[in-house]
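For this depiction, one protein chain was excluded, whereas all remaining protein chains were kept in their positions.
Let's look at chain A:
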């Protein structure tokens, strides 16, 4: 049989159809363009985002190496080089640091290093940008980062310019005039200077004494664990590695798969819809073709070859558009964004062939599966059926046992489900679009600046007196802030609250009985024991400190009821008497960890504290409890150090304001935490605070501002929010186009049925009511789907979000859910009735006649 001998004829029919269905063609091509565009942009932005994140990680870490080992022995080095899972081995020498001060008297922070060729080329170059010149080869040559140059006051570097430096190396203070062999832009917070191999040789640097091996592994973090097992280290050595948080959690993968599925699914529905509708419209035509002897295979190929033609036009246009957007508009917008917040990290656009391969593949597959079902449907149409074909007639139902089917709402209900495929299509397109929007929005909102700041800071602005943060503070602390300063801060508009921490150093009476349990635990882990001294020898040493008035620690205020209540919740067996603490009778010592609890052993004992101030006198405090590290995480007090480094003493003791009053009337303000009401005021308040800061005459303090955190956050997340919002908008458009399309054709196809209903006396108002009710049912069921499956997806998102970024906190988007559901109802209730109005302008008889032909 030559079933295909009349290919030409089929081609001719196809040509005719393409000509006859201009509008349908436009719709189909448009649907494919939209789908391709969406898939391509999502892939390209997604891959770019991942690459940018990786690049940023490399840049902030300053290396692409995974693991480093300082001061390796020759044997270790050889062993490591021989390990098959170590990809590259670079060497670094810590040469020294620049010892100069700038005009304001601050010390410069520039480190001098030597990197060997492998380290420089394989591990470091990716972490820097704008490299000029070459790596130093002469002893006198130096290469500096832009940051180092600017610290040295050089704004316009030139090759071979002279750079006199005074610096420290292993041989002590040095003065030397280097010539600049090159410079680059680095992203680490420190100024970098590189010297040559010759310099290191002449100055006597060795691998064992000054070197660092930096290794990149085949598979992190597994290889990190492996190398720790395989290579034996000396006492003070350890491998250090950045085991980054990889987003390999199951929920993240599940979320990503679902997102991709939803994107492709929406595209599929759109294309399927357009093709399917055009085929059901042409049912009579296909029936006729069959009557005339066209085979099923020919009809199938007729439909498919039309789809292929649409794809040939639509996919390239979609990809072109996406290219323009992702390589033209997005980088432009990104750079705009980065310029605003002084570029710490530039947006690089990666041209990945993978993007195009994936997009073309996915778009083509989408078109193929989307046209497959309609093609089959067209091929299966029997000539007889086709001639008496009525659109959307219930196909399988033979009879129904009801008598109330004529009621409007019942009719509406039956209409929704008369063609189950269609109903599912509408529900799916609405549900997928909305769920996708909710999911993407949930991810974006969880990673907001406020959460990022919260995770890295306790307050929006943190002042601290750095005298209290020293490992050893030789001089008595001089107050840096005064009450007037705090009042000035409080007066700034938009400030929510200002917390002050007051601290005083107090001597602790060396009561051996009260301290015994504490000291015994401390001794076990102390340098005394490590040095082979006995417990009694330790006591003698401590007594010596006590006699000299040096045995004591910083006492600081804790004025936060929540912390106390949380403490009692965490320690139900040994709660503290909150009231007694607030009255100033008791104190809490800190801070223990899970395996080391000396402070807990202090609880129940009374210590006699004497503040180091003019009015300090011996005051008894019952130690009522001990903080574990996770009971009270306050960065302002975590930094508090010691006046004298005595090992066996509580690190810090917390008292209430009243307790501090009992100790001294003149404690020192050691830290100020400032919270603001609205994050949008951050920059303004920052500059007002800077103005107030300039009135301070003291200099032993620092202020940490959330502005930096916010900028850092905005730089790193700009592309993510752009990608997410872009994808969400696209999905809204597709979901909407899909829904309106289905509704529209649902009404248009039933034109004749409505004419019949009108002819036997249904008013237009009643028909509109039926249509509105139908829309309401669509909306209601979609809402139900969103509230169940949509929320289940959101749960997954909530679970995945913390794996994407440690500061991310998922919040249920209540307002958005309500808003979207309201929007669904508005659209579902209004669109069908409006469409009906538009098509019912002809008289009933015209429409009835339309049907007959």
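A few notes on this one:
Criterion: contacts are C-beta pairs under 8 Å (C-beta built on N, C-alpha and C of every residue); 3 or more make two chains touch, one makes a residue touch a chain; residues count from 1.
The rule is short, and it goes like this: contacts and distances are computed from a predicted model.
Only one of "Glutamyl-tRNA(Gln) amidotransferase subunit A", "ABC transporter ATP-binding protein", "Putative transcriptional regulator" or "Thioredoxin family protein" fits the UniProt record of the hidden chain, and that name is "ABC transporter ATP-binding protein". Only one of the listed residues, A:454, A:764 or A:837, touches the absent chain: A:764.
Interface note: of A:18, A:154, A:578 or A:756, the residue touching the hidden chain in the full complex is A:756. When the whole complex is considered, the residue among A:414, A:533 or A:751 that touches the unshown chain is A:414. Against the chain not displayed here, chain A makes contact via residues 390, 393-394, 397-408, 411, 414-415, 418, 753, 756-766, 843-845, 848, 851-852.
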